[in-house]
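For this depiction, one protein chain was excluded, whereas all remaining protein chains were kept in their positions.
Let's look at chain A:
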């Protein structure tokens, strides 16, 4: 059977947590449009080449036909698991064309580089406090549980004006949204109901007593003339940002540190030259082989991609992590080069639907790395890198733990 006729199970198999799937190189070289079966049993086409993935993601004609509830991976989450079980979810965000652009611009101003720079001191203080607590407990521990996970949660909770004390509940709901395999349909439906009820209550409270946060401002803008978000859009925005701003960055902090410590000369190079932090964050995003499911696109007309015409009605899965290792787009793609510039990786997607929160994620990753380098220069992995375990079934990709000592 030729590679083009074979139907592969997706996600593909990996041998170790930080290394790419063996099939990526083969697929890019010989089968750029592969047929796959995804966990729900349906078939889709998988793109693994940089140019194809970028072209598909940037094409404004295509998103998901049933996208509801969020942005980026959160959108994926809501459709692939939770929202698939409810015929009409009470939350949504505009997905196409002008409505999407209008929504994006209303919300996008909260995520500008300047606003993120203004949040930096606050993020640094949170990171320092988390490390105080972690190092107070001994000289080794799980960096993910004590640092990588709580940091983005505190930050997004602050932006949404929700109490950080509720973070354990957010973690559960978020995991439920983003996990393809762990939860039953009943559990997913319950979690969606709980999160909708929670966020509805939160929005009602903000409506009654606005404060200086993103949701209060959106409510205020929506009550005026002209541009307005519906209640379902407001709910979709709150839920989408909570889910998207949480597990994605948390897992990426853990993966970034693990990649840098897996070959500790990388860590040492950063200690000597902290000005490499910015390009290192970009390279970690590019080099991350454990990037999760990828983004889906639903074709609403025939389109030629990778030399093949894909018919209207096809679901396409864009493997950004595979594209980011494409030798035709990145010189020495298999090498982690902390000074790589420019680095046009696709970890946040591309085009009109590229991740809304990418400046937030970048800033958090930079702050996390700066604070770790300053506070824990002796940091090293507490287990062999090959023993790190992937989180299975999670749409966004991550490690189950990042055991370190310092």
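Methods note: a contact is a pair of C-beta atoms (placed from the backbone, for glycine too) under 8 Å apart; a residue touches a chain by one contact, two chains touch by 3 or more; residues count from 1.
One rule holds for everything that comes next: contacts and distances are computed from a predicted model.
The chain absent from the displayed complex carries the UniProt protein name "Ferredoxin", chosen from "Ferredoxin", "Alpha-IPM isomerase", "Cellobiose transport system permease protein" or "OB-fold protein".
Residue in contact with the omitted chain (choice from A:18, A:93, A:242 or A:350): A:350.
The chain not shown here is touched by just one of A:9, A:37 or A:112, and that residue is A:112. Residues of chain A that touch the chain left out of the display are 58, 104-106, 108-109, 111-114, 116, 278, 282, 341-344, 348-356, 358-359, 362.
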